[in-house]
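For this depiction, one protein chain was excluded, whereas all remaining protein chains were kept in their positions.
By written order: A and B. Residues from 1 in each chain.
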Amino acid sequence: MSAIPADPNVTAVSATPRTETNYLNADWSIKSWLLTGDHKRIAILYLVSVSFFFFLGSIAAGLIRYELTAPAGFILESETYNKVFSAHGIIMVFLFLIVAIPAILGNFLLPLMIGARDMAFPRLNLLSWYLFMAGGILIMGGMINGGVDSGWTFYVPYSSMYANSNVTMVLTGIFIAGFSSITTGINFIVTTHKMRAPGMTWFRLPLMVWALYATGVVIILGTPVVAVTLLCIIFERVFHLPIFSAELGGDPVLFQHLFWFYSHPAVYIMILPAFGVQSELIANFARKRVFGYHLIAFSSLAIAGLGFLVWGHHMFISSESMYQGVVFSLISFLVAIPSAIKVFNWTATLYKGNIRLQTPMIYALGFIGLFTIGGLTGLFLGCLGTDVHLTNTYFIVAHFHYVMVGGAVTAFLGGLHYWWPKMTGRLYPESIAKWNAVLVFIGFNLTFFPQFIVGFMGMPRRYHYYYFAPEFQPYHIMSTLGSTVLALSFIIPGLYLTRSLSKGAKASANPWGAHGLEWETSSPPPTSNFDQIPVVLDEVYDFDPVTEHEQDKAAQALEVPSYLSNEAKSAESEKEKR
Amino acid sequence: MFSNFPATPPQASSFSREHDIIFYALLALTIIFTVMVGIGVIYFVIKYKRGSDADRSRPIYEDARLETAWSVIPLILALIMFYFGTKLFITMRVPPADAQEIFVIGKQWMWHVQHSNGVRENNTLHVPAGKPFKLTMISQDVIHAFYIPAFRAQMHVVPGRYTTMWFTPTQPGKYHLFCSMYCGTQHSEMGGTVVVMEPREWANWIENGGQSQASLTLEQSGERLYKQLACNNCHGAEDNMRAPSLYGIWGKKRTLTGGRTAIADQSYLRESILRPHNKITNGYSNTMPVYDGQINEEDVLKLMAYIKVIGSSVGGPSSSGTDTAAAVLNGTKGTMSPFAANAIQYQNSSMRRVDSTPTTRSGELAVNAIAAQQEAKGN
Partner (left out) sequence: MAAIASDHGHGHGHDEALHHQFENMEQQNDSYIVGMWTFLVTEVMFFGALFLIYTLYRSMYQMDFFLAHEALNVQMGMINTFVLLFSSFTVAMSVRYAQLQKRGGVLAMLGITQVCALAFMVVKYFEYQEKFGHHLYPGPGFGSHPEYLHGATPNFAQLYFGLYFGMTGLHGLHVVIGMIVIGYLMAKWWRNSPMVTKDYIPTELVGLYWHFVDLVWIFLFPLMYLMPKP
C-alpha cells in the first residue's frame, strides 16, 4: 500500500484540471521572490531560511552533546561551551520552533484551508519574513561578533550587567524577530476571521486552522510583553536605564515574571500548531473525522487562555511567595487536562478507522507517544514538591525536548512530508522516508530518555563539567550516541526531500486522497490558490471508512486503489464545490 | 567500565523519602498512561490497518460520556498529585522554629557558608544528621541556586533579597552541592560538598572551629596516626623482641642484617615505613607489614615528623610530643567554648575570605591564631 503514492503517474488524476502555471513557475526572477506577496512563496522563503537556522542550531547541539561525553570536556573552553549552549537555545527557540510550523506550514496552508486567495495582509506577511531575516542576521552577527553567553532566558542581572558577550546585538535581533512573529499573528487572526470562503463556518474549519488561530492569539498577547522586557535589558546595557538593577533597588525577579509571561505561552506557540498538524494527519490517515472535533477545537483555545496563567511555575524556587507557587501549580495541573484530552481523542480517532501507515502517519503516531511522555513529565515539574528537586536539572531539559522536539519537530516533519506534494508538486520517496521516521523516534528516545534519569540524579542543566560527579557519565554517553542517530535522521530527509525537487515523481492534486480545501486545487497551487473561490457545503473531515473499505476491497480486485479512482473522487469534489 | 552505575540520587534528608514517593507515584501514572495510550494506538493500528477486515460500521465521532470521563479522571488524578506535591512544598518552605540558622553567600563562582557560631567554610557545608537547619542566602552578584540533590532541596540565591531553605539531614555521608542557576563562565564549577556528620562528630567539628580535630601540628597528626596504625604496639620506648625502639634513632647510624649500615634519615625512614623488608635492622626478622599503597605521602610526612620528634629525644615517652598535643587540645577547648553567634555583615559586600585552616606550626601558635581569629570575628 505504501507504494501507492510513490507511483502516481499511473493513477494520479487530478479532480480539478491542472493549471498550466503554478505559484512556483509563475515568475522565475529573484525579484519576484523577494517582493512577493504570495503566502505560498513566503512560506517557501521561510522554509529555506528556517532550515538553515535549524542546521546551525543542530551543530551547536552536536557540539554540546560531544563535549558532555567526557566529565571534564575535551573540545571546548567553559566560556565557549556557554556560548554554544546559548546559541543552541536562542536559535532553536527564536529562529526555529516559534516560526517553523506557524510561518512555514501555517503561512502556506491557512488561506488554502479556508478557501482564500491569500492572507489578509500579504505585504505585512512579506514584512514579517524580512523582519525575521533581519532579526536572524543580527542574532547571527552577535554570535559571531563576541557571542552571547547568557542562555536563551537572559536572566538579569547576568545578562544586563555581568555578561561580557554581545548580548545587546542578539537581544536586538530577538526584539526584531518578535515583531515578525507579531505580524504573522495578526495576519492569522484577521485571515481566520475575515477571509473564510462562503460556507466555511467556524465548526467546519480544519483543526489546523483552529490551532493557528489560537497560536495567533497567544502571539499577539505574549510577544509584545517579552519584546519590551528584552528592550529593558537593552536599555540597561546601552543607555544605563536601571529597570531591573538589584543594586539600585530594582527587582531582578520581576524580569523573570515578565519573561515567563511570554515564554511559557511561547511553548504553546510552538506546540499548538503541532497539535493542529497532528489532528490533520490523524484524521487523514485514519480516514475518519477526528474524534471530539469540538472538544479539540475548544481545548486549543483553553490552552491558549490558561497558558497565560501558569508562567509562575517556572519560578517556584525563585523566591516567589509560597502561595503564588500553590496557585500557579494548581493552574498548571489544570492546563494539562486539555492536552490529555487531545491525546485521548487522537487515539480514539484511530478506532474503526481505515489506517494507512504512511510516513506522515508514522510521525503522527510517534508524536502521540513522545508527547504523552513529554506532557506527563511536565506534571513532575508542575507538582510543587517534586519541582523543587527537578527544576534546573536535566530532567527539565529532557521534558521540554520531549515536548519541543518529540512534539513540535516530529509534527513539523510529519506535516512537511504530508504537504510536500502540495508545496512542491513532487512526491518524496516513501519507503526511505518511512524508515527514517522510525529512526527519528529511536534516535530521539535514545538521546533524551537518559537525560530524565541523570536529571533525577541531580545533574544541573547548563553544566560544562561534571568531573566531580562521574556517576553522570554513562547517561551522557548514551545521550550522545542517541544524538548521533537523531542527527542522521535529520540529515536524511534533508537529502531526499531536496532530491525529490528535481527527481521526485509529479504529484497529483490530491495524492493522499485527503479531505480539505487545500487538496481541491492543483499541486502546486496556482498563484491565486483557486480558480474560483470554493463554496463549502460539507462538514470537515468527511471521510467514510466503511464505504472506503468496501471500495478498497473492490478496487483491490482491479488493483486500483479506491481513493484514487476517478468516480469516487469527482463525485466528492462535485459535492463540495457545488 | 562503570562499576558505579546508580540511577537514583541518595536519600539524605527528611524530604527525600516523601519526595521520592511522590516522584514514583507520578512515574507510575506516567507509565500507566503512556502504556495505555501506546497499547491503544498499536492495537487500533493493527486492527484497523487499511485492508483489514475489521468491523468499521457505526463509527463514533463524539461521545459526551467518554470525553467527560477522560477529562474528569485525569483531572482528579492531577488534583490528588497536586495535593501531595503542595503538602510537601509547604513543609519544605516553612522551617521549624528550632532550626539552626546558617548563612550562605553566593558569588561568581563560590559559596561562602557561615555557621551561627562563626565558623566559615567555602564550597563545603558540614551539618550533623538529625538536626534541622535553615539556610538564609543572598547573592553578591548574579542569581545562583543552592542545590543539594541528595536532600531534594534547591533554592535560588538572589541579589538584593534573602531567600531561605531548610532541611534535616538524615544520612551521614558526603553529597554534591551544586549551583544550579546559570551564573557565568565557571557556573559548572561553582559547587562542592555537603558533609553530613554524626552529631557528636559534628559537635566536635564545630567546636574546633571547623576542623575534624583541633588544628594539629604535623607532629601531632603524626602521633595520632602512629597510634592509629598501631606502630606503637611494636616500636615502643625500648627495643623489644618484635621491633627496635624509634626513640633517639634520628640521624643515628643503624646496622642492618648482612652487615650493611644506613643513616636513619628521612629517605631511610620513608623506605622503612613503606617497604620495611628492604632494610631490616640487625637482629630482627621481617615481620612489619608493607605500608606501600596503604598510606599516602601526606601520612608518611606526618609519621616522619613524629618519628623525628621521638627520634631526637634522648629518653622515654615522657618527653615526647604527647603532652604538647594534649595541652593544645585542652587549651583550644578553653579558648573556643564561649563562641558568640555572629551575623554576617552583608552590607559589607567585600567579605574577607578567612581560611579556616590555621597554618601554624606549633600548638601554642595555633592557639594564638585561633584566638586572634575569634577576635576578628567578634568585631
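Following the convention adopted for this analysis, a contact is a pair of C-beta atoms (placed from the backbone, for glycine too) under 8 Å apart; a residue touches a chain by one contact, two chains touch by 3 or more.
Please read all numbers here as calculations on a predicted model, not as lab measurements.
Though it is not drawn, the left-out chain touches A in the full complex. One of A:Leu45, A:Val148, A:Val225 or A:Ala469 touches the chain omitted from the figure, and that residue is A:Val225. Touching the missing chain, out of A:Leu241, A:Leu488 or A:Leu501, is residue A:Leu241.
Screening A:His193, A:His294, A:Arg499 or A:Lys553 for touch with the missing chain picks out A:His193.
Listed here are the chain A residues that touch the chain not shown: 27, 32, 35-38, 111, 116-124, 126, 182, 185-187, 189-191, 193-195, 220-225, 227-229, 231-232, 235, 239-243, 245, 247-251, 254, 258, 261, 527-528, 533.
Basically, only the chains that are shown with their structure count from here on.
Computed centre separation for the pair chain A/chain B is 46 angstrom, with centres defined by C-alpha atoms.
Put simply, chain B touches chain A in their complex at residues 2, 4-9, 18-19, 22-23, 26, 29-30, 33-34, 37-38, 40-41, 44-45, 48-51, 54-63, 66-67, 70-71, 74-75, 78-79, 81-82, 84-90, 92-94, 108, 141-143, 145, 147, 149-150, 152-156, 158-161, 163, 176, 178-189, 191. Of all the residues in chain A, the ones that touch chain B in their complex are 1, 78-79, 82, 149-151, 153, 155, 157-158, 162-163, 246-247, 249-253, 286-289, 291-295, 316-319, 322, 325-326, 329-330, 333-334, 336-337, 340-341, 343-345, 347-348, 350-357, 365, 368-369, 372-373, 376-377, 379-380, 383-389, 391-393, 453, 456-458, 460-466, 468-471, 473-474, 545-546, 549, 552, 556.
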